[in-house]
Each structure stands twice: as structure tokens, then as C-alpha cells.
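Heads up, one of the protein chains got dropped from this complex, but the rest are sitting where they should.
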């Protein structure tokens, strides 16, 4: 049977060594009433038939080409260097466990240390952890940090933060008795003000003012940021945010129907002891050679148990590795060019779209980078028409925000070349 | 620029160390009249644009699904275990050179030693070399061996040997003044009788009789064999052939429009010194540890120069590695099942095809394994129709053999499931 | 051999990679955005060429042990072979290329896969429904406890305590606490199993749930599980199953039948999705009927062949992560289940139990076995018998590394002193188990003859034993502001280096 290594002879020899007749003799502790014979599942398939089955399922999905994908809303099509998969598909990385035995895990440990350093540089904050599950849980974990740090039990979500992030925040909050308030001024009950930059619609918020307001009320400022935007936008560290979190999917990870992606979290050093998850640090051996180890484990569940800062154990290491390869490939100027190209194309597209009859920018007074909200007449019909032409049009955000019925956000990145945008506009005019 | 590592600073520093002003000072030996400034080629593209361009080219090709591919003629669709690519895509294997420094190349050397052993087991002969370019050059190299061994300068090609193999044999032969004769009885001028089992049409030949006839005339018998057929057919070693050659594409390699694939060559030990190409053997170090080295190099061009048994240097190592993984994955019984399933499906298909009006087996008296020739009315039109239905039908062999106008060979393997064969027959009936 | 950091390899003026150009003229960020919204100086990312980057990561990879090259008997982690075809399947464009906000009609294949995986997992653990949203086991534990809380709440019961055995994994109490419960520890008896007497005494109307794994973290099956279930249910509490040990009994028995109401599974253990050096994994949660209304939204529903995402779940605990879970991992797990089939999964568990008992037998003369066998898929030994030599479990672990084996889990579970927790899994050959046992024997006898040499292990690895104490001291210094060296990240030498 696939992936099983023992031959019948091996099994017989092993039973003999153990000194029992059969496997059943090893299962004596299981009450008879519980014993099954086998599973109500079909028999196994050959690898060929397995792949045939999966290919059939895959073929029942519609994949829109990168260049004709204009839908974002938290997951984006970007150029992914072949280098990323070439590294993350190395079995030495992807078949290793969490690096408990440091000396035999230096590859993973150093890669994660580099990831932490890259995120710290990008966000302008002191320390990054080794990764979290996704952007939403990163926001929730940051809120927990603020709750513990301030001893206050209310967090304010300011403006258009990704609706699913807010839902996850609520679910997390409930357990701990943390109230989640939409908007409003921070006060002495406020543990943190959470904002997204750019926001869920792609619009820039006044991060400095929000941070200031939070601090004035003695609350923490939590910035949920687009990592690629940080090549051009002021990083949270520059405007004084205490914690930066975000979704790392854009850093070299495939959409994959929503996961696995990676949540990042960086903070000021004052908050490091409240941080969730793994932290890799430098250590040396007796000969003075530098190595890397899991550090500050005293925060974690396997030591602190119910007093841990978080319950997270397995995180998203391999995705963090992918993000590290991506950022290292791009370097400061490559990342800037990606952000810059996306910005220019998005603004050019916005100009063309608002020229369409009845179309207008939903928030003409606001700035954006490469995702922007438009008021679109008969939005559903328009998007269906684009779909028929093989274009994955923008995202209807009215689904989450009543006041935004008929509003569609469009995203442009370096993968949407000029010809693709022409095709889009032609399709809309036709 | 992509793949270049020096920064302008690096270049300046290096020039200074060398003690010259500019690159031009290093190119002084090149006559001015020869100097170009640059190439008449477009400027380089980003990786994203490069892949976009290649994807466009790839999209201009029509790929028929494995299960609906019934065309063979030397290249076959077979189930390729994911394990094969997982091994051949390991950079430690694919970015290494020919293993000149044995101590730092044990991975490649041992893998090739295992490949040689697998081919020897499969063909039932004493020794296999490390690989050749393809089946055709393997046939030609075998003929050279016979020519050198016997001192005779004529080779007989018996029956339907792959026409392109014969063309390559002729081109090789011309250089050495070797005459290639189609059919006829071997005589004292005959260096070798070359036959293919099963032949180009998929039919079995009487390998024993051909081998006997060759030996009776003092000639060598060269069997060009389908490696998978050897799971069920008597191997060349069993019926006394002196050299076995063949194309290894079926052993886990993709069609890839005809290459790279791999030629294998195995022979009796009496002929080993006449063998072309690399040979890996066992050696030990001072501590008695076993290792592997390139052996009998005295046959080869880098030592013997114009007296070498062949000019081959770079061979098809990575393809041989793939074949080794494939054969190891299959094992004796897996390989047998692959051959057996192919045989049963092909015979079932033959029955259904010959029931079609006007269709008949071209050689009803002959046996076949999983490829067989049919007389097909209006063959070209029939194949075009299949093409329109997404089926890659059989191969018209009249293109090479005047007497076989209207004959089409069909191939069946484990990838052509029953439903696929139903679709084929329905398409033919419609 | 060690490798410099990418930051240390970086050189100022290396060309950035070639990237698409904006064909459109028109304004750039600096033209349109307020100056104070812009970044003042570029992020300090390293600057390297592609060849240098690839070599850097290739060298890092070679510094790792991994199942692909090493036996990895890490107890409680089920480090079994990761089939390569799983990776091929997950990489299919029809899966990897899907946007989570595509219309349902355009993702029927993906939803069908999720639906089938849910059915298969239900069959394996014996529950009604499964949510695929949680990203890992701990996430699943917390999700399940949220559902249990919601369940009690819906019945206006105020239950504030969760019982957790002293042998439980750290995530259990942590998840309970994060979910707002008080954690009450239940003691294990001398036989390594939960003490029914102690359980009895801790159960009360305040009890929301008992979290259990069975076989427990000692690898022992809780014989009295049916009585335990009865006791727990009698108090109106729920029974939660930590599925990290599911590899012990697929096709042999089912948590659902044992009386568990909620079950999490680690697809990155039992179902061969790779660990990735610490994730991503997937921690689906299965529940019995009473808990179904509280499942996270959306669920995948199937009505005559058509698949939909159901968001209208009024009693749902809400959402525990974005989108629909770690879909790429779900594809891998489903691929594995298809290839193994019911027959394969059952045999896998039987072989896992066989291998664990075999290896236990081979080493029982060398290490202490605090509890009687037979064990299930893993066993916990103790290096306590080496106490007088001064050799500790950690030394044994490090010595094993030098013999090209990854080390077992040590010092867990906490109830066993000098614990050495060994889980061989079904995908390691008898030869491998034999040579591992020989190495243990050799190390143990060396403990008697030359203990000092063991304190010096490992010596054949890229680095020797790393001094975590000094490292921790340096981190404190940084956090307290008495040192500039961040230790937890690289920093340009100018601003204080590691």
C-alpha cells in the first residue's frame, strides 16, 4: 500500500520481537465495543488515478489569467519569482518540523531570523515574530497584546478595515471579553485603535492622526498594512504605531483560494514580551560560532500553558520563508518598482474607468495606491459580462457594507499590462 | 542585469587589482576589425515578461491529454510517478557536471551505477554504459562496436526498425564507411544484424532466430528493445544477443516534442572495451569505504583522442537518473503490471477497431504487445476528425514505408483508461 | 560550515531584478501623495543577485535535518513521509490560481474537494460535521472551545471551567484560557492514565468541558474512556478530543464512538501535509450534532451536486480566519486520503502501533519505561536511569543528532521526569528502527563510561550546542535598553550588530 514500508515478513519479525501474536494483542487496551473493522471509505487509488481525480476537480474550477484579474480585497495577483517556489519546494525546508533541536535546524532558524529582520526593516519597528496564520488572526493577536498591555478591554476599529478581519477579531475578542467598537474616539477604556493602511477599499487613511489620537487616549495604535505599500508609504515605525500587522500573501504566495498565506506582526521592543508565537534569536556555541535558536519561549504555551501570550504552536513558517525569498529577490528598489508600477497603472485605469458613462470614483477626494473603489451602474451585470469575457473584474463591497451598494473595488498590479487594461475597457464599452 | 553578480563597484575594484583601466584592456588580443559593439538582439526582459512570452508560445501548441493520446512511434505517454521529477529536479543532481572529481560526486556516480545495474538486469546482459543521447544514436554506436569488433563493414537492418534510427545509422555509417543493408541474409561481410523487438509497427519478431542467423554468419546480434516490454518478453541476454540498445523515454521521461530522452546500451562482457561513453565502477578509499568512479576511461576521447571508441562526452545523465528512479519505483512487479495492463487494453482495442467497417489488422498473423498496425480507410481524414475531437489518433506509417500506405499504428498504455477508449471508438463511429 | 546572513552578503549597488515597466506615463506616488505619507528612506532590505540568493538558500537548506533525509522520531508530531504527489496536486493551476472571492459557480471543483474531505474526515473520527477553517491544531482547539462555550451559553448555562490533564499538550490549557475559561488540571494516575477519582473530584456544574487526547500523550490508550465520557456527560459538560494522536487508530476505533463531542485533527500530522519547518498546517474540527449550529461560517453545502457556501448560520461562533481555511493543505490531505483509501489508512495506523511497540521493545533495556505497555503509536521513555551519570535527556537527544537522527521530543509530557517521547510512524523501515535502537544503546553505555563526551554533543553539526542562557540574557539587556544589540533581528553594524 502506498507510503507503507513494512513487508509482511517485516511485520511478522517485529511481532515476534515484541513477543505477541498479532496486532490485536497490542490493542488490548481498546474496549472491544469500540473496535471497528476498517473505515467506510473507498479503497485507495493508484497515484495515476489519484492525480486524474484531482485534475478533474481542478478542471471544474475557472482560473482567470493573472493579467485579466482585477479583483483584490485581500488577495492579489502579483509577479512571483520562480526563485520562491524553487526554495520553498526544497524538502530540507518543507519536510522539517518546528526547529526544536537548534543544531539540526539552522537552515530553518536562520531563514526565519532573516524573515523577522526583513519584516522589522519593512515596518520600521523593532522586532517581528516568526509568523502567524494570516492577516486576520494577526490583527486579533495584536488586539490581545494591547488588551494585556493596557488592561483595557475595548478596541476601536477605525474606518474600512477588511470585514473578515473584523469578524475574526470579534470571535477572538469574545473569548477574552474584549469589546470591538466600530469607529468613534478612543477614551480611557480603549486598549487600541486599529486601522488599515491602505484600507479595505484601497484608500489612504491618516495614519499619523489616528496614531496620535490613540496615544493621546493612552491606547496603542495598531496599523494593519499592505507590505508592498511600505516600499512607498511611511512605515508604522515612522509615525509611531506600536504594532504593525498584515497579510503577507502578496510576498510571493499563490492565491490558492485563500490560503495558506501568512500573517506578520512586528512591534516596539516594549511589547516584545507580550508577543504571540515563535521568536528566533542569535546564540553562540562553545567555540563562539554564531547560530540561531527559538528565544523567549517563556511567553509560549508549551512553557506557560494557560498563562501563555497565545496558544499558537504550529505557525506559517514555510510561507514566511517564501516571503523572505521574495523580499530578498526584490531588494529595496525592486519592491519600490513593483509598488510604483502598480500605482501608475491603477491611476491610469481609474482615469479611464471614470470616463465610462455613469461610472465615478466612490471617494474622489481620497488618495489610493493600486486598489480603488468605483460606483458602477448595474455592477452585478457588468461583472458577469466581464466574467464571460474571461476577465475577473473588481469586487463588489456592498456585500459587506450597506452604504457601499454598487461600489466595486478594482486592483491593478505589475501583472496587469497595458494590453490587459485595454481589453478590460473594451469589454466594458462593448 | 539578470544572473550577473558584480556591482559597478565590484567591477572597478577588480579592474584595479588586475591593474588595467577597462575591460577593453583585457581584450587587446582581439583584432580591432573583429570588435563589435553589442549584439543585434532585443534588450532583455523581466522574468515576468519572459514567462509571459514563453507561455504565449506554449499556448500556440496543442497538448492532447495523455488518456486521449494513441500515437506512439517511438515516444509514448505513460504514467510518470511524481517521484521522478522530485528527484531529477534536485539542484544537487541537475546542476552538477560530469563527475570528474569522484569524492565530490558520489551522488551522481552511485545513481548512475544503479542505472547501469538496472539496465543490465532488465536486458539480461553483463554491462550497461552510463547513457547515450537517444535510441537512434544507441543503435548507431552499437553498429560501430560491431564494426570494430568484427572488422567487417556491413550491417543488416532486419524488418521494420524505426526509420529515423536507420537514417541516423546511415549518417554515422557513412563517416566510417559502413554499409547499411535493409534485410537479407547475413554473410561473412556482415558485422551485425540489427532488429527491433517489438518492431516499429509494434509487432514481435523472432529474436531468437535472427540472433542465431547472425551468429551463424559470425556477426553480432544487436537487439533494439522497448525497455518496458522486457517485463514480459525474453530479454536479449536470454536469447544470446550481443548488444541490447533502446530508447528510454518510456522510463519516466516526458515527450517534450522528442527530447531530451535517453539511449541505453548494454552488452556482453567480451565487448565492454569497445563500448562508447561513460562507465561507472566501484572503487574503495584508503579506509576501505566503498565509492564509485568513472572507469575504463582509456576507451574515451579525453584519453584516447582519435582512437577513442566514440566521441561522446556529455551524455544524458539526468535522463538516466530519471529512468533509474522510475525503474526503482516500479520494481519487477510494478513494471510487469504496467506492461500487462498496456497489453490487455491494446488487444481489447484492436478487437474493437477491427470491427469497424473497412478496418483490419495490417498483419493479422503477427503478435504484438501494446502497439499495433491497422489498415484504415481514408486514414488522413479519420485522424483529422479525431484531432478535432481532441484525440491524438494513431500514426500513419506510410509516410516512411511505401508498402504501408493507409496503415496506422495505434498505441495503448496504462494511461488510456476504458472510458478514453470508448470515446475513441465513439468518435470513430460518429 | 555556517552561512552568512543575506544582509551580510548584501552589496550596496547590486542591480535590482528586471521587473515590468509602467508603460503608462502619468503620476507616480511622489506626485500625488502628501509628503508626510511617503517613506523617508528605502527599507533596509538586502541587495543580492539571483545566483547569490539561490546559493544562499541552498546552503541554508543543507543545514537542516528533515524527514526527506533523516529519521525524525519526534514524539507527538507524527513526522511521517510527505508524499510528493501531494505537492503536485496542490500546485495545479486549477487550485493554486483561484481567488477566494470568485463566484461559487466558478469554483465548484474546489468546493467539491472541501465537501469530500469533510465527509472523509467525518468517517475517520465519527462525527456529524467538520469545519476546515482552522489553520492548525491549537487554532482548532480554540475554535472547538468557542463552540462549546456557545453551546452552553445557548442553554443559559454558565460554565466557566475546562478540565485538562496534567499530561496535556501546552496548547490545551492555552486554548482554554484564550477562550475565557479557567483551567483546572486533572492528575494522571500511576499507570499514566487519567485518575478517575481526581476527575470525579474536579467535575462540577461549572465544568464546560474535559480536554483529552486518547491515546494520551504518554502513548497509552485511556481504557476507561467510556466511563470518563459518561461521567463528563452526566455533569452536562462536553468531551473534547485533541486529535494530535489520531495516527494511532484510524480504522481501529473512533473518538466519536468513544463519546467525544468535538475533535480537532492535525492534517499536518496524520494526513501527511508537510510541516514546513513549523507550518502551515490545518486543524479541522469535527463535531457531533449538538454543536453543528455553532460551526464557524461559512460551511460548504451540497444539494444535488451543486455546491454552495452557507453564511447564514445565526448561532455560528463567527469566523476564525479569512476565507475557507488553508485550502492548499486541504488539497494535499485529500490527495493522501484518496491514495491511501480506507484500507491504506487502517493499515497505516496498525503499522504505526506495531513500529512503536517494536522500537519500545528494542530500547526498553537501555532507557527507563515509566509505564507499562503495550503503547499505541508512540511511547514515552525516561533518561532518569542515567541520573547518577549526570547525563540528561537533553544529552541523549544531542548525541542522537550526531548519529544523523533527529531527536525525540524531550521533557514532554511534563509528568515524566527526563521524558524522551518517541514516535516512529509507519513510514520508517525496520532497518531504520534497528539502527536507531543501536545508537540509543551505544549512547546509554557511553553515559556509563564517558558521560562528559555526551555533554559535548553534538560535534558533527554546523554548530555545537548553543548557549541559550547567554542569548536570553542578551535579549533582556536589549529589551531593558541596556544594550543596542537586538539579538532577535539583524541590524546594520552602524546601528549595533549581532
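As written, the chains take the letters A, B and C, and residue 1 is the first residue of each chain.
FYI, contacts are C-beta pairs under 8 Å (C-beta built on N, C-alpha and C of every residue); 3 or more make two chains touch, one makes a residue touch a chain.
None of these values were measured; they are calculated from a predicted model.
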Hidden-chain contact residue, picked from the options B:155, B:201, B:280 or B:376: B:280
Touch criterion as defined above, residue of B:159, B:255 or B:406 at the omitted chain: B:255
In chain C, positions touching the absent partner: 1, 9, 18, 49-52, 54-55, 58-59, 62, 68-69, 81, 83-84, 339, 404, 427-429, 431
Residues in chain A touching the chain absent from view: 1-5, 7-10, 44-49, 81-83, 86, 91
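Following the convention adopted for this analysis, only the chains that are shown with their structure count from here on.
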Reference chain A; chain at largest CA-centroid distance: B
Averaged-CA centre spacing for the pair chain B and chain A, given as whole angstrom: 46
Set of chain B residues in contact with two or more other chains: 46-48, 81-82
Chain C residues counted as touching two or more neighbouring chains: 14, 17, 19-20, 50, 58, 83, 85, 87-88
